[in-house]
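A protein chain is absent from this complex, but the other protein chains hold their places.
By written order: A, B and C. Residues from 1 in each chain.
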Amino acid sequence: MNTLIYTSVLGFTTMLMEVLNLRKFIVPLAVIGLAVIFGLNLQDWNQPSTHFNDMLGVSNFSVAFSGLALFITMIILVMAGEYYTNDENHISDYVTILIFITAGAMMMMSFNNLVMMFLGIETLSIALYALAGSKRFDTRSNEAGFKYFLMGSFASAILLFGIALVYGSVHSFHLSLISSFISENSTLPPMFITGVILIGFAMLFKVSAAPFHFWAPDVYEGAPALITAFMSTLVKIAGFAALYRLVTIGFNNGTPQTDQMLYVVAILTLLTGNLSALAQDNFKRLMAYSGISHAGYMLLIVLSAKSHVSSTLFYYSAAYAVAGLAAFSVALPVFKSTGSELLSAFNGLGKKNPVMAAGLTMAMIGMAGIPPFAGFFGKFYLFTKAFESGLFYIVLLAVINSMIGVYYYFKVIMAMYGKQPDETQIENPLSYQLVMWVCTALSLIWGIVPSLLTDLLL
Amino acid sequence: MTNLLQTPEATQNWYLLLSTVLFSIGVIGVLFRRNALIILMCVELMLNAVNLLLVSISAYSGNVDGQVFVFFIMVVAAAEVAVGLALMVSIYRSIGSIDINVLNKLKW
Amino acid sequence: MEQTISALSAMIAPALLIPALPLLGFILISLFGKKLGHLSGWIGSLMILGSFVSSLVLFNGIGSEGKLNFDLYEWIKFAGTSLSFGFLVDQLTLVMLLFITGIGFFIHLYSIGYMHDDEGFARFFSYLNLFVFFMLLLVMGNSYLVMFIGWEGVGLCSYLLIGFWHKNPAYNDAAKKAFVMNRIGDLGFLLAMFLLLFYFGGLDFDTVNNAAMSMEKGSGLLILTTLLLFVGASGKSAQLPLYTWLPDAMAGPTPVSALIHAATMVTAGIYMVSRSNILFIQAPPTLDVILWIGIATSVFAAVIGIKQNDIKKILAYSTVSQLGMMFAALGLGAFESGMFHVVTHAFFKALLFLGAGSVIHAMGGEQDIRKMGGLLKFTKITGFTFLIGSLAISGIPPFAGFFSKDEILANAFEGNKVAWILLSLSSMVTAFYMFRLVFLTFFGSFRGTEEQRHHLHESPITITLPLMVLAVLSVIGGFIGLPAVFSDTHTFRSFLNPVFEQGHTLVAEHAHPSHATEWMLMGIATIAAFVSIGFAWTMYMKNKTLPEPDEQLSGFSKVVANKFYVDELYDKLIVNPIKVLSDLFLVLFDKLIIDLIVNLSAILVDVTGRTYRLIQTGNTGFYVFAMVISMVLFLLFQIVL
Partner (left out) sequence: MLSLELLFIPLFASLLILFAKGKAARALALVFTLIQLLVTGYAYTIFKANGGAAFEFTQAWVKSPVINIHFGVDGISLLMVMLTNLLLPLIVLSGFNRETKRPHIFYALMLFMQFALNGVFLSMDAFVYYIFWELALIPIYFIAFNWGDENRGKVTIKFFIYTLVGSLLMLFGFVFLYLSSPQHSLDWNTLTQFKTCSCNQTWLFWLLFAAFAIKIPIFPFHTWQPDTYKSAPTQGTMLLSGIMLKMGTYSLIKWLLPIVPDGFKEWQAVVITLSVIGIVYASIIAIMQTDLKRLFAYSSIAHVGLIAAGVFSFTQQGLQGSLAQMFAHGINVVGLFFCADIILSRTGTLQISNLGGIRNQNRLFSSLFLIVVLGSVALPLTNGFIGEFLLLYGVFEYNTWLSVFAGLTIILGAVYMLRMFQNVMSGPDSEHISSFPPLHWNEKLVLILIGGLIILTGVFPAPILELTQPAIDNLLK
């Protein structure tokens, strides 16, 4: 809980720094601040507590995910310093918003009450609408922000209606009461079921699961690349943490109705993500669809909630996050130097800059779930758990889908090594390199020693 | 007949019905209107339907949580609208229209 | 057996030396051939001489009673089965050893002169030594497996030597054909080995023989095994239908034809059947098959021989024909007679080939007998020795071929009259075409070019010496196996007795032909041979008929001259279909069906992906619509249904 407060304070501080003309120090301060908060966050480890009249509950789950969120934001901020070099006037806005999004994400990871969940989601979403559209003079960015806003607010309304219906049945927003309501009633009232399903829909929208995924490719493509990186990592993870928390704590590890819904949605998401990604030639859009497919895999984790899969979710999220961040840490400077966000921007990178190419290759291999990177163990872990919960056929489908996935991840690799390079030189600033190395190293280390993460949430 | 209407549950059902209808009107508005501003208003309508529902439930069940939540919703909605309108202005500036059908540069 | 080993342990070293020396020669020559130059020929010959001497030592040491059987080391071992690399020297082996190394030595000597100007001199001798090594392995092996090593090894050397002049594509084709044809037989051999290993409990001759003895005579297993073995033998020994490679094999240098394709390698099949005599005796139907295939081959090849004009081809068909005769003997159960003919045939056929080589040498590479004639006065030694060889092969007494052939014919007369008639016929035809060859080549007037006439000369001593030695052998070689009418002891048969006696106990001893019959048979054979020779004399000496040029051939003689179109038939029936099949498999199955299925699944996924992504229209209205529709559908499904 303290983490949340500190983060918010940090957000305010960065805002203040702009006023105090300390613009140069905003990014370093934010990064250091987040690092400190990351340390403080660890203090709550193994010390579960509840706050604000049980609105928020700190548990190892929330601590772990908050730590991950802080880490991702830290990485993003390291890159932001470089990314916004030409936009220094607004650097404080971006940094502040990013930090507040992190705060929202942390709320989503530790809520015990639907009100808190709603607030977390909205804190995160509203800030993201702004960030997605933050390239004011770029129509694509505008379009992305606006589409996101329209659909996001629509989804929020759905969520609220669902919450209201649940409230109508349970007369409380509290997760534990909802849970006991489910276990006390053998037949649930239709109003409650409708409410639960509507909440589910809204959450599935947030994690961009098909058929509620439509916003994701457009927004990912239109938004500034750094924000895309942020969305594809932290936002997705926060969404899943919230969904998982909701299902495990609130819905008694899933009612038959939610299971059914998740089952259908997971199949659709896997297929949509992987199939649509095949023919993409825009890197960000590719990452969007890849994100959708990963959402499909992660839905399998949520589906197997009965088998105590929080560590699976955490491992998978972390693996996915580092691979994604590593990929973007290469993609961002390439985009900047070539001025293009298409896959062709990577042509011949293997010759122009072998180190970056190697980094992106490793990221892609990690995303595709090939050893020795963390992505592989994540998938194995996920399949094992899902299998254990009896999800036989959908696991088979997921396995088949990960074959499809390999193809589009390797399209990037093939562009880098197979195509002839153009004239443009790639500048690769230190901060991006740092991020690339850190993330790749983490991906490798977690892949080789998975116990570092898997044993945390047992 | 009148009795039925006056039992708390029945009255609550009327409220439920009303807010559902309002919500549906909002949804249908979002679905069929092309002007972004009107869509935004429809979303607001949906939110207000929820508010109505929450307040009614709160009143009938004697639990104030719902009413508190309504305040949160109103605040959040305001923030949302602020961001939304800003984006709309930005869009209008660059393409001179806020028809959502025009916004299809990003696809496939 | 242990006792024999200890008694004969002194013989192990010379026995090992026999194959080791040619191997050493091969290694030395192939490593240092360039530096050695013509010395390599002498080294190669010396090695074989050494083997010959060792063989004599063995002959002396083992004699007509002993049997040397020892394992060198365990070669292949699996699951309790151990297949050793071991040697067996008994009388049969000794016979083979002596004439392989003996004739081998002379042919080596001959080659020194014959190949003198060839750029591949050293290479030739390395191959030749390697061949002798494998041939020795073949006859010395104490199991079918070791025999198989030699078996395939000689095939390899045959391949290398046929294609020795590898710049000529036709020679290469011949070499390849020989190897592949042999391989067809080898598959039979291999399968037979599996049967032996599985049902007889081992591959060494002792085990197999003991097992075969205890089996029921004529059981399916025995018949199958022996038939498969015979498939192997007929590949190696050029029997129908696998004989076509042997005439083509004449592409190799003439000493090769003499050594490999007349004297030694092609008789490996006969050796193998004789070695397995117990097996074959236990399977009478197989013996019948062998008899008739042998006869058919003998007659068939003899007929083809009439119309050939290439001096070496004629000899090749005569070899096929003689091999057929040997198989016929085996088929009659007369293993000794078969082996006897192997030995005498080795003498006179090697002589004939070497003589032919000398002729070709003298003619400057010309092989067509239509362009020869009257050579006797230019090359006296060659001519006379060749004549001796021809007399021997035609079965004129008292030359070697007479006795061995007579024995076979006598056996045939006893066993099967039809067989006797056919074999006699074949023998007559042989005499005819051999003398056709002799008359056209050595008598009459010279028909070659002026240039060739100037070139004509007798060959050097390294060439003529082997001719003379072999001629002597062709004359006296038959005396080791005099028929009963002349002598009470058939030296050759009694020497081989230890090998075959066990087999003979398995068949009811049929009465030996009476002396009168034997005289009659000999008489008939001799008269027949003389009649044939006379016929040839009338045609080619008296009437001075010349074989017509190829294009004037017509009717049956054209068919015969073209070897009954068997090669063409094989091309049409086997080679071409396989080629078509190959393309068919590649194009139709590999590319079109299998790969298409693989690629199609990829394409299907890709197309689905390309189509599916189009629902991402970019239109927010549609997105919301899709979301709402899905929600409504799901809610309906959940709540209403």
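Basically, a residue touches a chain if its C-beta (ideal position, glycine included) is under 8 Å from a C-beta of that chain, and two chains touch if they have at least 3 such contacts.
Quantities reported herein were computed from a predicted structural model and do not represent experimental measurements.
*Asks:* For the unseen chain, which displayed partners does it touch in the full complex?
*Replies:* Looking at the entire complex, the absent chain's contacts are A, C.
*Asks:* Considering the complete complex, identify which of A:177, A:406 or A:444 is in touch with the unshown chain.
*Replies:* Candidates A:177, A:406 or A:444; residue touching the omitted chain: A:406.
*Asks:* Need a quick check: the contact residues on chain C for the chain that isn't drawn.
*Replies:* Residues in contact with the chain left out: 30, 73-79, 81, 123, 148-149, 151-153, 156, 159, 163, 166-169, 172-173, 175-176, 179-180, 183-184, 186-187, 190-191, 194, 197-198, 578-579, 581-583, 585-586, 589-590, 594-595, 598-599, 602.
*Asks:* Tell me, which residues in chain A touch the chain that this view leaves out?
*Replies:* 311, 350, 354, 365, 370-372, 376-377, 380-381, 383-384, 387-388, 395-396, 399-400, 402-403, 406-407, 410, 414, 417-418, 449-451, 454-455, 458
In the analysis below, only the chains that are shown with their structure count from here on.
*Asks:* So which bits of chain A are touching at least two other chains?
*Replies:* 147, 150, 154, 158, 217-218
*Asks:* Mind pulling the chain C residues that touch 2 or more other chains?
*Replies:* Expected reply: 613, 616, 618, 620, 624.
*Asks:* Given the complex with chain B, which residues does chain C contribute to the contact?
*Replies:* 613-614, 616-621, 624-625, 628
*Asks:* Contact residues on chain C for chain A in the complex?
*Replies:* 605-606, 608-610, 612-613, 616, 618, 620, 622-624, 626-627, 630-631, 634-635, 638-639
*Asks:* Residue numbers of chain B touching chain C in their complex, please.
*Replies:* 27, 30-31, 34, 100-101, 103-108
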